[in-house]
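Here's the structure we're looking at; comments come further down.
One protein chain omitted, others in place.
On to chain A.
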Amino acid sequence: MRERKKSSAVEVSSVKKKKEKKTKDNNEPREQKEKEESQSIMKQQKNTTSRSKKEKQRKTTEDYESLRESELSGDEVHGTDRDVDNADDHHEEDQTDGSEGHRGVEESDSSEDEVAPRNTIGDVPLEWYKDEKHIGYDISGKKITKKERQDKLASFLANVDDSKSWRKIYDEYNDEEVELTKEEIRLVQRLLKGKAPHTDFDQYADYVDWFKYDDALHPLSNAPEPKRRFIPSKWESKKVVQYVRAIRKGLIKFDEPKEEEPKFYLLWGDDSSAAEKAKHLAYIPAPKPKLPGHEESYNPSLEYIPTQEELNSYQLMYEEDRPKFIPRRFTSLRSVPAYENAVKDSFERCMDLYLCPRVRKKRVNIDPETLKPKLPSRKDLKPYPVACYLEYKGHKGAVVSISTEASGQWFASGSTDGTVRIWEVESGRCLRVLEIGEAIQYVAWNPLPELPVLAVSVGQDVLILNTGLGNEEEQRRVKDLLHVETPTAPDDNMASIVSWLQHDKLDGIRLRHFKMVSSVEWHRRGDYLSTVMPAGESRAIFMHQLSKKLSHRIPFKLHGLPVSSVFHPTRSIFFVSTKKNIRVYDLLKQRLIKKLETGLKEVSSIAIHPAGDNLIVGSREGKLCWFDMDLSSKPYRVLKCHPKDITNVAFHRSYPLFASCSDDCTAYVFHGMVYSDLNQNPLIVPLEILRGHTSSNGRGVMDCKFHPRQPWLFTAGADSVIRLYCH
């Protein structure tokens, strides 16, 4: 409507211009004025709306007759655009009526009400009807057809011919031409000049003071202005000072202009994005149901259809493992039956959403490989025993204990069949069989290479036997050493516990104890040996000196059943393991140095690193403890590897290797590197599981010992075979 108004106004102005051109000759100055006026009005028309223009009009005609005003307002109420025309009509009427005055206008107002606008389309853009044949509808709903438009040439010719053509205006809304009367033109001209539209309106009439009264001289209140109106407020200034100080101190911070966040958002983004999480405290989106795939189609491809075999295999599955949906083929969509589980499925989905507690799992994104300890590869730790090439067969019972000779040429083995055998390592030949006649508990070869003597524990005896190896001179010395004179009894008490006797059958000494001897251990010098009697209580551990044929009781309290003992490889320190703990004694100072707490249920064996600072302990529950005695009295590392009892553990004398053997018929080989740098902890790497033995009476591998020079491991099995694992 506004646009229409503008366009009509523009037309008016153009009309006016034409007229001005025509009247150019008559009077120059006037025309000049008119031009300026028209320009200014055009600007106004462009800038202001019709309503504001009307109000301007109203302002200019402030003292216009009140009725006239009401007429204009009535126009407004109607909201039609006929007001100008109507106004013109009125002017015409005014003109015709002459001095008829305000009454006539009132009548015309009513008559104007009767003339309704022809077109009833309302306030819609006329462009909507641009392509139609009609321009709108009249009051009875009939289409108002467009008139035939003259072509440009014809209209031009008509304009030239018709002298009144400049007064014609095209009314787009009603699709008709309106010819302005002379009075209307004059009115327009006056308006353009900024004058009152009617000539009889006096712009500068005398002022009528409607509010004039007699006591106007006196003010309503005679009270004088209070002083506070003229002085600045004290509290305000205090407050101001307070604020100023606060600002200077930086207590009051002014809000920085907020950076406007971008209003757009990711339309297809995931609901549970990080931004979403930040906004809502604990919003966990419900799990989305699985979307149907190809197999849910009513006519899926053949590869989705399960074969009869697959269907049968589904029947064998557990209920929860079975696929929920079995694809089937239908020739058409209408042959698809109703889904029988629809209600159940949606119910379950609801239950899932409702009942299933949703917890945000904090998943730490760590590569599991990085969590593994950085161990060197096994290839770099060669050599270590890998494969069994040699077997030493000959024993008839389980081989309980083995011991290697210091040079590594021979080794001895003791078995439950009552024999001790001495073997050649290289060829697997049994050099000698020593018939003892009773189940052997333990064999230990003297660590001195020039003293080929074997200590064997059998029941309550410990036999020190000559192996018969070595050259003649050595044999002579051994024979001297193994000779016991008639048993002297310096101390009756002692004699009842341990007695030194000459062995009758075999070439050697018999040390008679008062209880079963479980293990024998040589001191590194080859002169002392210690024996352990688990049932001996306070006299459980003895120290024997071979050269003087003397025995001593270890003067320490043990607090537990002793299992085995071991000498420190370099210092005069002695380790005794009880079932739970390991006690470390200083033999020179005769006192307890340390107590190592294994935390195991039952210790079965103990071995010491050749450097002397590290200790491994095997237990009946299959655990292996590594003690670093510099670190603490607790195990440095506990290796849980064997499923059954560990029967024995062993360190290699020169290679960084240690091994454990167990009743599960395996022996484990580990790399155990001890660094001379005290800051570096020992490195333990599992290397190899050696299998090959068979179980016999629930026992597997009974003993394991390393070859003293080669990285080879001897294992003694309950299956009466000794195996040598080589690198």
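To be clear about the criterion, a residue touches a chain if its C-beta (ideal position, glycine included) is under 8 Å from a C-beta of that chain, and two chains touch if they have at least 3 such contacts; residues count from 1.
By our rule, contacts and distances are computed from a predicted model.
Engineer: So which of "EF-hand domain-containing protein", "Ribosome biogenesis protein WDR12-like", "Lipoyltransferase 1" or "Exosome complex component RRP45" is the UniProt name of the chain that got left out?
Structural biologist: Hidden chain identified via UniProt as "Ribosome biogenesis protein WDR12-like".
Engineer: Looking beyond the chains shown, say which of A:Y314, A:Y389 or A:Y675 touches the absent one.
Structural biologist: A:Y389
Engineer: Out of A:Q409, A:Q502 or A:S633, which touches the unshown chain?
Structural biologist: A:Q409
Engineer: Just name the one of A:L501, A:M673 or A:C726 that touches the chain not displayed here.
Structural biologist: The single option touching the absent chain is A:C726.
Engineer: Hey, which of A:R429, A:H483, A:R524 or A:K595 is the one touching the hidden chain?
Structural biologist: Missing-chain contact among the listed residues: A:R429.
Engineer: Using the document's contact rule, name the residues of chain A that touch the chain not shown here.
Structural biologist: Residues of chain A in contact with the hidden chain: 382-383, 389-390, 407-409, 426-429, 469-471, 709-710, 712, 726-727.
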